[in-house]
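Left out: one protein chain. Kept in place: all the others.
Take a look at chain A:
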Amino acid sequence: MKLLTLNFLTCAVKTCKTSASSFPLHPRDSELEIVEAEINVQFLQNILPRLMWEELGGLVNELGLPSLPPTAPLPSALVESKLQAPESDTTGLNIEKLEVPSQVARDLHRVLLETCIMSGGLVCGNCGHEYKVLEGVANFLLPAHLV
């Protein structure tokens, strides 16, 4: 399960819906893995305003990863323009302006889309219910009395 998903998941228990502490879920005994994925800057720009940055920072600290900057980067900071000659051109005369993902974008991509929780548990801050994670799949099935 990607950390991106964890930034959107809340507790599924009915009585937790109204409580603010049902988000975020806190990882417990989690095993992390890096799953390489292609960077998608447009997606990052799209998702950036919807991220809860403080909670993401807290989550990263709980997992013991290098901490994030205190404020969210601006969407414009995700790309940087670079002067480069096109690959087909060997003379080096036709220099073009290319938009490439910046270091900020690559770091964000690493944290959100490549860092995955493979096993462990997710605990609700309100009711204390633990959702098990196995092979990267979280179990959100609830017994009938909690629905």
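The rule is simple: a contact is a pair of C-beta atoms (placed from the backbone, for glycine too) under 8 Å apart; a residue touches a chain by one contact, two chains touch by 3 or more; residues count from 1.
Assume contacts and distances are computed from a predicted model.
A single chain of the complex does not appear, and UniProt lists its protein name as "Williams Beuren syndrome chromosome region 22 protein-like protein", one of "DNA-directed RNA polymerase subunit", "Williams Beuren syndrome chromosome region 22 protein-like protein", "CCZ1/INTU/HSP4 first Longin domain-containing protein" or "AMP-dependent synthetase/ligase domain-containing protein". The missing chain, though absent from the display, is touched by one residue of A:S67, A:S81, A:Q103 or A:N139; that residue is A:N139. Chain A meets the missing chain through residues 1-2, 4-5, 8-12, 14, 23, 37-38, 40, 42-43, 46-47, 50, 52, 113, 135-142, 144, 147.
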